[in-house]
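Shown here: the complex without one of its protein chains, the others still in place.
Here the chain labels run A, B and C in written order, and each chain numbers its own residues starting at 1.
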Amino acid sequence: MLYKKLIIEDPSALMFGLAPKPVSTPRGLVIGGGKVYSELNFTLPEMRINQTTVQEVYGHYTETVKGALDRAVHLNSAGVIIEFETLLEMTRYPEIGIEIIKRMNEICEDYFVKHGLPTEIRLTPNDLREFERPALQRTSKLLDPMMELFEKGMTAGGDLLSIESTGGKEVSDEALMMCDIKGVLFALAVLGVRDMRFLWRKIVDLARSQGKIAAGDSACGFANTAMVLAEKKYIPRVFAALVRVISVVRSVVAMEEGAVGPDKDCGYEGPYLKAITGIPISMEGKTAACAHLSPIGNIACACADLWSNESVQNIKLLSGMAPVAYMEQLEYDVRLMNEALKAGTLHRDILQQLLVSSDIYTDPQALVLAPDNVIAISKALLTGDSYVANARNGALKALDIIEEAHTSGKMVLPEMELTWLPLLRDDLQSIPDDEERFVEMMLPMLDQSKFILSEYGL
Amino acid sequence: MLYKKLIIEDPSALMFGLAPKPVSTPRGLVIGGGKVYSELNFTLPEMRINQTTVQEVYGHYTETVKGALDRAVHLNSAGVIIEFETLLEMTRYPEIGIEIIKRMNEICEDYFVKHGLPTEIRLTPNDLREFERPALQRTSKLLDPMMELFEKGMTAGGDLLSIESTGGKEVSDEALMMCDIKGVLFALAVLGVRDMRFLWRKIVDLARSQGKIAAGDSACGFANTAMVLAEKKYIPRVFAALVRVISVVRSVVAMEEGAVGPDKDCGYEGPYLKAITGIPISMEGKTAACAHLSPIGNIACACADLWSNESVQNIKLLSGMAPVAYMEQLEYDVRLMNEALKAGTLHRDILQQLLVSSDIYTDPQALVLAPDNVIAISKALLTGDSYVANARNGALKALDIIEEAHTSGKMVLPEMELTWLPLLRDDLQSIPDDEERFVEMMLPMLDQSKFILSEYGL
Amino acid sequence: MNKSPSLAANFVNKLNTFYFSIMEELIAKILEAVEVGKVDQKSPFPPQMRGMEGAFELTTRAIEAGVPPQAILDRSLIPAMEIVGRKFSENKIFVPQMLMSAKAMGAAMVQLKPFFASGAVKTKGTFIIGTVKGDLHDIGKNLVSMMVEGGGWTIVDLGVDVPAERFIEALTQHPGAVVGLSALLTTTMVSMGEIVSRIREYSSDTRILIGGAPVNADFCRRIGADHYSPDPQGAVNYLNRLIA
Partner (left out) sequence: MNKSPSLAANFVNKLNTFYFSIMEELIAKILEAVEVGKVDQKSPFPPQMRGMEGAFELTTRAIEAGVPPQAILDRSLIPAMEIVGRKFSENKIFVPQMLMSAKAMGAAMVQLKPFFASGAVKTKGTFIIGTVKGDLHDIGKNLVSMMVEGGGWTIVDLGVDVPAERFIEALTQHPGAVVGLSALLTTTMVSMGEIVSRIREYSSDTRILIGGAPVNADFCRRIGADHYSPDPQGAVNYLNRLIA
């Protein structure tokens, strides 16, 4: 890692709404500047996207944004980020994505002028490269439409650039199912890091060319996949917690290349990125239960600067359209945090403490999101001279913390989980400091038909 | 009102999770005894209920309860109330409702035995009498299936009895649309009070005969209708706030007749009932945005003992079934409150303060739910020798509080709202103390073809 | 106006102009009375017009003065309710104000009744509306029916808990009428589909408009209704497009 020292060293400074390096947006949001804002994400109901339905698709997006912003105005919202996480066709045929942004942005502008509500669009194209297997991370033609959508989408009104990039996923998918922590570390700290560098250099350049905000990435496809699998009791929760920690060294590369935050909502590595780099972050928890259940409903907002619902279909609930209902739920959560920020340090500290104690000892994945532990593990993540060593050291520290919480009786772990602890520790300890040696060690164990080393500059 | 003195006189004692007269349930919940529990309510997706679909209906109820309780166990829930608010056919043909309760109760028992999760069913039949117009509140044959469902539904496993009774609604519906505060007061403090007395005497008797809990009613059809209309900007919010206050004198009659709480979730008069009678209450706010939007998302839980989602259809969201997602959202909200209760008075007071300050000055309907104001208005509600005088005095006090908040600059009210304040005051002041005189005064102004006085014992 | 009028012609002209201006003034006053919801002289609403003439008196005078009833309808009542409807959609007035306007319009209509009967005045058409079987929610339905009436349609309100037969019965009495269905429960919205089919069986070209909180455009397509509107204004617009 390029970072050698934490920007936030004191856990009590890791606080919602406050980031050492706030990000200002054109319509006047100051993310991390003392207030938490809602980030609303929504998607289409069950439907096809093609020539004959595309007008209907546009209708869904404009109707939803209008409905949500109406509600936000009604609730005196301080500002909203609308995340536009594209569906495949919208990146594959960038003109569709661009048109949607244009129309949504007109509405945002309208609400800004008429009601003073500041709203920005986060543009998150798909990483199409995963459609080719083995993936051509650097030479794929599919990079073209992605980059086109970034470029023209910014012009159309996308102000914050993000992506859930997938470098290393071809290895991680199988490693997750096998609970192979070395495989995961290889996927994230070797392949992921290298792909992030390649991709984010491009994105940051694009953003700079138009004066836009290169926001950040998310290891969703790795660590949230692990979390979802763990919630289904498919893999151990202790394993999923380590995957989360390892994902930090991969996602931080966006910042090393110049991204400034807010990172993407589904990246629970956010608190680490905030501690290490000082950027503001987007998080999601209980109010994202529409998109995934989680063991971190409250603790996830302990140091959030944006608070998101991850995604909800534009379907009708008893009250009205689901995105409008979720807009309301987010706004009330956010109000609570903002009231606490306004009321002063005692109030905000107590609210954070409650959010943390609510979940901390219910799941190792919650444990590693508690500010104290984030700082302790972040420090470990900075030790070592390679991303591989960083990741391993961070994971070992997390393991210590998990074991300590168990042996002290604070966190109860069932036998099924406990048997994994020594196995995971052995595996982690067998990982060398040096990237090259690690690659050598791993190659024989991996199915090399699934990935192409040269596509990662190896 | 029979009550002459508040049970809770000190606003700081009006606290979530704590009721002077907690209610213990068979499976060991102590509602109002120091912990807040979730109350989950759900309903069918768009479908018909008849002979051919009834098995599918049962399937929805059992699947939903299983899914929700699974999630509750996963999240270490302290306990859950499942509200079974029947759909029409389930009261009209009580055997359907009874069968659903039986099947749900088996699942509850199973989760209690296997996982130690205490769960109870709140049984809320429909008030069928409104199917006849003018309504035959006392002599209707439709009372039979309602009472049958209560009686056999208890035996089948319904432990808490509730209803949203509709006495006076035939007058209130029109009065709401005309913003006729005298009409509303007549509907609630004359007709509503008399019908509540008639109905709840029966329900309390039934409950006692089986040792079950006569829980409480809700003026949903009156005051929440007003709230929904106000959210749509159809009627003034100041008017809706007064309707809420007036509804107290009607809903409190259930307690006068022996109901012990928790009152029904959609009754935002709950805090008043708690102050006046000491019962535990059920409330709903942001996490009921699936069922209705509201201006009281956070403040509604300032003194809740149960926290409810009001209702969500059993439809699929991206994470899973909607009731499961809402179960999770409720549990996290509840955890926050319970952590605060555990942490001590400073923490719980600060959390309550944040919940209150979040909403208090955004809407007069929020204003009248702030503990200070609840106590002040409750005191006014106890003055006077008739329900009519009680209601009028409470409403006038609420009006004072609203005006004060406006003139002091704490709450901004638009011109459109302000013009209603003097009109409402004039109207209220014209109401006499005496019920008989009030009835005389109102009769000429009302469409008497719409209600039958003798059905209210007049 | 003539360029070089004779004296008599001039007088007639002036008289015409005079009468014309009186008539114009009355038309404008009725419009205003309906817009602000002034029903009749003794009505206390709106407070600032206490004691002044209302829609009732103004319409009596207008008819006496020879204002064509159709003009009262087309140039006073409907435009007034259009303004009211627009203000309402823009959240500039509350329902009671709209209701007072509807009452004022009703007071005027009482005077126009004979002319409808004689065929001297025509409404835009008939709108049959009801809340479907099993459902008692009627607040939304009432708002829609009020606004559509204000838009110049004749309303047949069947109330709540209305089965297919009652809609068909109403159609036999009002052939060519447009039908509006309202439902607020997810369990009753499914009966909409049945009612639509039953109506179609009876007369395949009847236009059917649906609404209510759980309903949406997709559902409308699925059950084969003609139009969904989320609000009263949309219903009025759709109906007006039908006869445009």
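As a working rule, contacts are C-beta pairs under 8 Å (C-beta built on N, C-alpha and C of every residue); 3 or more make two chains touch, one makes a residue touch a chain.
Note that the coordinates shown come from a computational prediction; the quantities given were computed from them, not determined experimentally.
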Displayed chains contacted by the hidden chain, counting the whole assembly: A, B
Residue in contact with the excluded chain [from A:Gly32, A:Pro236, A:Pro280 or A:Gly394]: A:Pro236
Option from A:Asp173, A:Glu256 or A:Asp372 whose C-beta touches the chain left out: A:Asp173
Hidden-chain contact residue, picked from the options A:Thr25, A:Thr43, A:Asn373 or A:Asn390: A:Thr43
Residues belonging to subunit B that touch the chain removed from view: 45, 316, 318, 320
Subunit A residues that touch the omitted chain in the full complex: 43-49, 87-89, 130-131, 173, 176-180, 225, 229, 233-236, 313, 416
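By definition in this document, only the chains that are shown with their structure count from here on.
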Between B-C and A-C, the pair with more C-beta contacts: B-C
Centroid distance [mean C-alpha coordinates] between subunit B and subunit A, Å: 39
Intercentroid distance (Cα basis), subunit C paired with subunit A, Å: 54
Inter-chain centre distance, subunit B versus subunit C - centres from mean C-alpha coordinates, in Å: 37
Multi-partner residues of subunit B (each touching 2 or more other chains): 43, 313
Touching two or more other chains - residue numbers and ranges from subunit C: 186, 214
